[in-house]
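Only a part of the assembly is drawn; its chains keep their places, and the rest are absent.
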Amino acid sequence: MTQTTEREQRFEQGKAVLDAIDGVGGANVVDALADVSPELAHQVVAWGFGDIYSRPELEPRDRQLVTLGMLSALGGCEPQLEVHINAALNVGLTPKQIVEALLQSAVYCGFPRALNATFAAKKVFAERGLLPIV
Amino acid sequence: MTQTTEREQRFEQGKAVLDAIDGVGGANVVDALADVSPELAHQVVAWGFGDIYSRPELEPRDRQLVTLGMLSALGGCEPQLEVHINAALNVGLTPKQIVEALLQSAVYCGFPRALNATFAAKKVFAERGLLPIV
Amino acid sequence: MTQTTEREQRFEQGKAVLDAIDGVGGANVVDALADVSPELAHQVVAWGFGDIYSRPELEPRDRQLVTLGMLSALGGCEPQLEVHINAALNVGLTPKQIVEALLQSAVYCGFPRALNATFAAKKVFAERGLLPIV
Amino acid sequence: MTQTTEREQRFEQGKAVLDAIDGVGGANVVDALADVSPELAHQVVAWGFGDIYSRPELEPRDRQLVTLGMLSALGGCEPQLEVHINAALNVGLTPKQIVEALLQSAVYCGFPRALNATFAAKKVFAERGLLPIV
């Protein structure tokens, strides 16, 4: 198998994971990168999703939980939070669990990060008709 | 007194502080959280303002100063900066002092953080008819 | 019930959660704060653990996962990472799952954060005789 | 020479560097600060560009490279990234080199920072008619 074929194979594997988890949100990111940094799009898919995300050592649901923690803490990642809050719903986390995880971020990252992340969640929940969370 | 009553009492105490300091900005945040994370709203008010902000060990004006420093440094907290620049004005800091505190942030956090915070201040000052700062 | 009693009650509730989850690591932090900021110690315990951690909306194991994500992303929190990697083991996460969560942080926070967090985990695993991870 | 004259001289020196490197982007920042924090504008120009940027120890192109790294890593600095991606083009870095530098940021800062920075670059490249990058 040539190196190019291997590269394509890793991309295809990652694309399947990305589509299953992130749905249209992930595909939109890949499309938006096509004319500026197709290599970054390739690496997000082939490495981030193909090599790392698809490893069986951690359940997709658990990966989303830990990822929500990271994105809340980093700050300035609202677009990525929206993608991953959608993903978290897709892999079985409930809105209540997501909201609670972001409440937990108040303890470790402070209220501003928790508020920004919770408003990103509100936007996603509204788009999916999940409000109010009770 | 039942635990629920105590919880409500802490909320009421915090709400009084929040209203006095942040005015409508704080109330808007609480309202916006009502359908997604009422618990986060409760904790911002009952803990952040009721338990911590209302402690007498530091003047409200001094709390705003140190908070402006934190929000400038964190980055990506422009919505919170707007609330707290309003709050800083409400507790007696002058526009000149606020602008000077954000200039100081250039030394410790670099120009990008100082610029983003200063433009948040400009937005608040414009809304309150305080420009130009001379 | 007086306010002081309520305050003590919340502390006791949080202390029970802290001891169950963090063991000696949490108690050491409380002790180290006694002569400088007993109020910070109180709030870590009464609010962080009593009010937030003990909420049933998220399993302790899930709280540790999302917390590991936050601490890796924040950077400069190696002491807290050690406490929480111990806690993660105490609530049922396996070393392999912890290591995998920190590998995931490479994707979202970059290698330096992932490396620092993984070396904190290595220190904890070594102390508990859990190395090598296979 | 009076201190005021020296102060003006440092500003003029910095303004020349700023105009040469950042063009209209830098001037816009200075103008936008005029009614809120003219001192911050002065310091950006006189210190940032006059005292530091104009030092011969590092080529302008190299300064832009290292600055792109910082702005990607900080997060929440999209306005500054746009100014400095324009500046990077102005001092001789190619779109391909800029895109590659931001790809490199994925390794050290994670994908969210790399994505946000790359989309800032896409906006600048589009305004200058440089897309697609091939």
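Details
Here the chain labels run A, B, C and D in written order, and each chain numbers its own residues starting at 1.
By definition in this document, a residue touches a chain if its C-beta (ideal position, glycine included) is under 8 Å from a C-beta of that chain, and two chains touch if they have at least 3 such contacts.
From a predicted model like this one, the values you see are computed outputs, not experimental measurements.
Depicted are 4 of the identical subunits; the complete assembly encoded in this structure file consists of 6 such copies.
By our rule, only the chains that are shown with their structure count from here on.
Of all chains, the one whose mean C-alpha position sits at the greatest distance from that of chain D is C.
Counted by residue number, the contact pairs of A-B are over half the same as those of A-D, the matching pair from B-C, A-D or C-D.
With each centre defined as the average position of its C-alpha atoms, the distance from chain A to chain C rounds to 24 Å. Multi-chain contact residues, meaning those touching two or more other chains, occur in chain B at positions 39, 43, 75-76. Of all residues in chain C, those touching chain D in their complex are 105-113.
The residues of chain A lying in touch with chain B in their complex are 75-76, 99, 102-103, 106, 110-116, 118-119, 121-122, 125, 131-133. Residue ranges of chain A in contact with chain C, taken from their complex: 47-48, 52-53, 55, 57-58, 62-63, 65-74, 80, 96-97, 99-101, 103-109.
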